[in-house]
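Removed: one protein chain of the complex. Kept in place: all other protein chains.
Should a chain be cited, it is by its letter among A and B, assigned in written order, with residues numbered from 1 in that chain.
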Amino acid sequence: MPETLTVKDTTVPGAPEVAPEKADKARSLWTDAWYDLRRNPLFVISAVLIVLLLAMAVAPGLFTGTDPRKADLANRYLQKPHFGNVFQADWLGYDVQGRSVWARMVYGTRNSLSVGICVTLLVTFFGSLVGTLAGYFGGWVDAILSRLTDIFFGVPFLLGAMVILTSFAERKLYVVILSLAFLGWTQIARVSRGAVISVKEADYVTAARALGASTSRILLRHILPNAAAPVIVVATIALGGYIAAEATLSYLGLGIAEPTVSWGMDVSAAKDQLRTAPHTLLMPSILVSITVLAFLMFGDAVRNALDPKMR
Amino acid sequence: MGRYVVRRLLQMIPVFIGSTFLVFSMMFALPGDPVRALFGEQTIDPTQIARIKHDLGLDKPFLAQYWDYLTGIFQGDFGTQIASQRPVADVISEAFPTTVRLALFAFVFLVVVGITLGVIGGLRPNTLTDRTLLVLALLLISAPSFVLGYLFQYFFAFVLNWTEPNVQDATDYGQLLLPAIVLSALSLAYVTRLTRTSVAENLRADYVRTAIAKGLPRRRVIGVHLVRNSMIPVVTFLGIEIGTLMGGAIVTEGIFNVRGVGYEIFEALSRREGSTVVGIVTLIVVVYLAASLLVDLLYAVLDPRIRYA
């Protein structure tokens, strides 16, 4: 922990005991975290992976020249992957309809990342709004909002999303995003409520109040920046979870509809060939896992850097 | 303590009503018509449909339907399946034990393995063992259960030929082992990490230092002083996980062809039939609420600082 050294005579008996480790200069939480992050190999690896995945989502054409929807049944007999030719359309082989597995994996990135990122942004916004209001105002506001959170939390996440999505015949991207966000905001709400309550009691907030700062100023300038760290951490980790949830829903046939390419659907389509052509199932599966892993590691590294207790 | 339990039970009522209402209204919003779906492509007399709907109470206003449903539940009546004419309670009571068995098996597995691995890692923070366990946990967390399910099925059933790919008999625990491991994987990884963090943190606690200064043997310091204190946050998490396991069983059951609640839910969703889905979700909500109450009480046993007034 950075030690803030104020110029003061500390030799008077009664000075508190401090740990022998002492930093030379004062470092803030965020610069200290950044210092840690740059030296954490997990962070660097996950950041590189995330950049690559984002590039795939934005410009899939850079990674493959093959049309992911072009089905050539003749290719069914060329299913086996050829790991040597990374630049060939067939380096991961073809699926049961004769479409390039690699091209479908590349083009599926956009769907997964859009869902993950949009759901995370939505739940972070609404979740922290509910959590902050409940935590800051307390009393009956807290009672009502917390009970509401409990109710939504009580509904199993995946099951609830399934129920909602079944009722839509035509499942557009925004439908999937909204259904996941509708049920997913509770986690952030709970975390931010807890963070706001603990920050609210801090002496510097009392001090700001004593100095006559307005409610909105206290909330925006003092509480939000300090309660943000745990919310950011949970949101980053949750992002991976939403990508996994989207893939699971697509796998169950309840995600986005064709002709959008999605990893979950491809896995589902390949499940009958698990014995004969396992790569058509395993390759997109592995990519889903790598994507989720990248965001998890990222969030994990950020948490370790922000939480001095973990060191 | 008794008064606390009563208060908690009272607090559960609005959550129970709210959650079931939420699911009920989501089902109600389903555009499909279950009665119409019964007759497929046939053209039928609208008056006949209206009569069936009236018999089932489907022509009443939404809130009245919900009220009927809620009062029915307390008499053990979960409604009737439209297609098969079977009471939903029968369908559930047939399917539920299988899912409960699977979920409990997974739960036991995750408690035993998760806590053991967590303690092993937490006692040696930042060593090779600890890092390896953390990476393994990350890998388990990042693989969605369908991915893990097929990976396991592929390797253990097709490559190694150790097990059958599908569960033939859901009462045989040997056959349930693979689905149970897949089902518990995600929670297992979380429990491992949570235990690990908690143990590593408590390892530096003053009272552990005192225990060492008392000259206690290492296994006593760990067993009596460290682990019990470290379990407090883990227990909270485990309580929530019981509900999650029940929900997660749906996907796992599909992969391994276990005929439990998940199977019934798929059947019901494809027929646009609300009563079965709502009934099952209601039961899962009840399990979740009961588990969280149990956890709170267990908390008091583990941590004497908590007193319920």
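In this text, a residue touches a chain if its C-beta (ideal position, glycine included) is under 8 Å from a C-beta of that chain, and two chains touch if they have at least 3 such contacts.
Rule of thumb we're sticking to: contacts and distances are computed from a predicted model.
Colleague: Name the absent chain as its UniProt record does, using one of the following: "Carbon-monoxide dehydrogenase, large subunit", "ABC transporter ATP-binding protein", "Glycolate oxidase subunit GlcE" or "Planctomycete cytochrome C".
Modeller: Spelling it out: the chain absent from the display is recorded in UniProt as "ABC transporter ATP-binding protein".
Colleague: Among B:Arg7, B:Arg86 or B:Arg228, exactly one should touch the missing chain; which is it?
Modeller: Residue touching the absent chain, from the options given: B:Arg228.
Colleague: Which listed residue (B:Met12, B:Met27, B:Ala103 or B:Ala211) would be found touching the missing chain in the intact complex?
Modeller: Final answer for the missing-chain contact: B:Ala211.
Colleague: Contact with the hidden chain only, please: which subunit B residues?
Modeller: Its contact residues with the unshown chain are 204-207, 209-217, 220, 224-225, 228-229, 232, 302-305.
Going forward, only the chains that are shown with their structure count from here on.
Colleague: How many Å are there between the centre of subunit A and the centre of subunit B, using C-alpha atoms for each centre?
Modeller: Their C-alpha centroids are separated by 22 Å.
Colleague: Can you list the subunit B residues touching subunit A in their complex?
Modeller: 14-16, 18-19, 22-23, 26-27, 29-32, 138-139, 141-147, 150-151, 153-154, 158, 197, 201, 243-244, 246-248, 250-251, 254, 265, 269, 272, 277, 281, 284-285, 288-289
Colleague: Tell me, which parts of subunit A touch subunit B in their complex?
Modeller: For subunit A paired with subunit B, touching residues are 147-148, 150-152, 154-160, 162-164, 166-169, 240, 244-245, 247-248, 251-252, 264, 267, 271, 274-275, 278, 281-282, 285-286, 288-290, 292-293, 296-297, 300, 309-310.
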